[in-house]
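The following block contains the structure, expressed as structure tokens.
A single protein chain has been omitted from the complex, and every remaining protein chain is retained in its original position.
Up next, chain A:
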Amino acid sequence: MTSITTGAPARSYPAYARPLWKRVLLTREMAIIALLVIVVIVASATVRGFGQPITMTYLLLDVAPILLIALPMTLVMITGEIDLSVGSMVGLASVTTGVLTQSGMPFELAALIALLVGGLGGAFNGFLVTVVGLPSLAVTIGTLALFRGLAVGLLGTTAVTEFPEFWTDLAKAKIGETGIPVIVIPFLVLLAVFAIVLHYTPFGRGIYAIGLAKEAAHFSGVKVERTKFILFVLTGLVSALAGIYYTLRFGSARGDNATGMELQVIAAVVLGGVSVFGGRGALHGVVAGVLLIGVLASALRLANVTSDVINIITGALLVISVVSSSLLAWLARKRRSAGGPQRDSVSTAG
């Protein structure tokens, strides 16, 4: 840092960058992960029963659908779009599976068709956003109502509860004696796929580019509309997958399954450091965000805090985390403009 004050003509850019340890550790994602670790430690120490494997099992079973949907949602939100229809798609996929199984179709085939419905629903969102050119917030508020309406319309207030035991058991099964649910394995596979796609492929870099500057991304050869379309289809598919899991976990296909889940997913994704303006965010932060909300909810419930206080805490956490990060950014800007030398040398360079 001292080299700057000498005012030497040679300016090496690394001198302006923050040190590596700062860049890695002082990020939004790391703050959430640290908070998660602290909450887990404090909860294990103070809340009776929190440290037990059974608690962890239920915790993971409960957050699994949100974890799943948060993966594609992260990608969609990094492009600056949003999908509010995911909770309704969970319900629609659940009902599709239920109705088809009830009509005598093998469960596996019914589940496949439910996935197809998810893909089609996502394609419908993608079509309206990319081809017709409508804002995704408005489109998915429409499909939020539409998909939920189809789900409720197909089953009314009845429920389908007959599913093959093999699958319903599998949805709650644990890996050996560990207490870790089997559902974690497909989740980790999906996480790996999404992480590789987002962080290590040109397609993934294109996603960030779209969120940062759509026009610039377009002129750099990123297929903006196609990328967004693919992401909406993926969100639909994964939401349907979560719907099938949800059905098996509770052994019940109902039209109102997972009502309001869209807001939970978005809250977790935003808490995990994804900007709703797009262009910023990472999957490890999002996974930590989902788990943080889940752990808090689970620990508070065990501590006999009414389950609804969790709403206050979720909301307050969301507001505090985004406000504090924007406050920090503001402070950093202020410090930079106050501490002259860096700015001066940059302006002479430009």
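Definition applied: a contact is a pair of C-beta atoms (placed from the backbone, for glycine too) under 8 Å apart; a residue touches a chain by one contact, two chains touch by 3 or more; residues count from 1.
The definition used in the following text is that contacts and distances are computed from a predicted model.
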Choices "2-hydroxyacyl-CoA dehydratase", "Sulfur oxidation protein SoxZ", "SAM-dependent methyltransferase" or "Autoinducer 2 import system permease protein LsrC" - which one is the UniProt name of the chain not shown: "Autoinducer 2 import system permease protein LsrC"
Option from A:P19, A:P106 or A:G153 whose C-beta touches the chain left out: A:G153
Residue among A:P181, A:G255, A:G272 or A:G294 touching the omitted chain: A:G255
Identified contact with the non-displayed chain, of A:A159, A:A195, A:A303 or A:L318: A:L318
Omitted-chain contact residue, chosen from A:V86, A:A114 or A:V139: A:V139
Residues in chain A touching the chain absent from view: 82, 128, 132-135, 137-139, 141-150, 152-153, 156-157, 255, 259-260, 263, 266-267, 270, 276-277, 306, 308-319, 322-323, 326-327, 330
